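A single protein chain has been omitted from the complex, and every remaining protein chain is retained in its original position.
After this line comes subunit A, so read on.
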Amino acid sequence: MATTLKIEQLNYRKNLKKILTDVSLSLSGNKIIGLLGENGAGKTTLMRLIAGLAKNARGTITINGDSNLANRKSLISYSDPLGGIATNQRISDVKRFYSKVYPDFDEQKYTQMATFLKLDESQRLSALSKGTREKLVISLTLARQTSIYLLDEPFSGIDSMSRKKIINSIIQWKPADSLMIISDHYVSEIAPILDEIVIIKDDKIAVHKAADEIREESGQSIEDYYEGLYGEADIND
């Protein structure tokens, strides 16, 4: 069954600063959604709210009509940056931890991805390059069998070869019946794999459209369209 993620009237403040204002968004079907916006626009906050990791927001978030937080968490795999794991741990330890904590963790699938991405089990977290660390995060995130995948800036600060490998694994291993949201502030490389685009600007949803519709209607690339949207603001300011 296709998953529907519905966000209604979501408001979130941090230290009196508005991060998200009246955000309503309905995403459904087995799609890949690009969540775009400048650094600090609220992309990570929105992802953490969806994943149930950030709290005290006003508004509702439901998956297939269910707003229960525990149920929601069990349906979402979020690309956790591994901040809570000691850096002397080896990749094999992290994998064991994931398979213990998450009943939906598919070891076989993890092994396929780890082999494709050439992850060395024996390496310690502290020894990983940024690209390798991100490959590990993606493998762990996609190895869980869930309805929704949230990938928070999986491409920031990594080399283009690693980026290509990661994009390739997303196409290969995203389960057919799942919804995926990928956030990024640099769109050109992932544009061809996105079904829909959501742009956050000034703590609101500025655009939610099908990617090919944007190309068809505007004759612009997704990147130009996105930059144009931000450019207008500078002129008006």
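Definition applied: a residue touches a chain if its C-beta (ideal position, glycine included) is under 8 Å from a C-beta of that chain, and two chains touch if they have at least 3 such contacts; residues count from 1.
The definition used in the following text is that contacts and distances are computed from a predicted model.
Only one chain is not pictured, and the protein name UniProt records for it, out of "GntR family transcriptional regulator", "LLM class flavin-dependent oxidoreductase", "Nitrite reductase" or "MinD superfamily P-loop ATPase, contains an inserted ferredoxin domain", is "GntR family transcriptional regulator".
Screening A:G84, A:P103 or A:G219 against the full complex identifies A:G219 as the residue touching the chain left out.
The missing chain lies against subunit A, touching residues 30-32, 164, 167-168, 171-172, 174, 176, 188, 191-195, 211-212, 215-216, 219-224.
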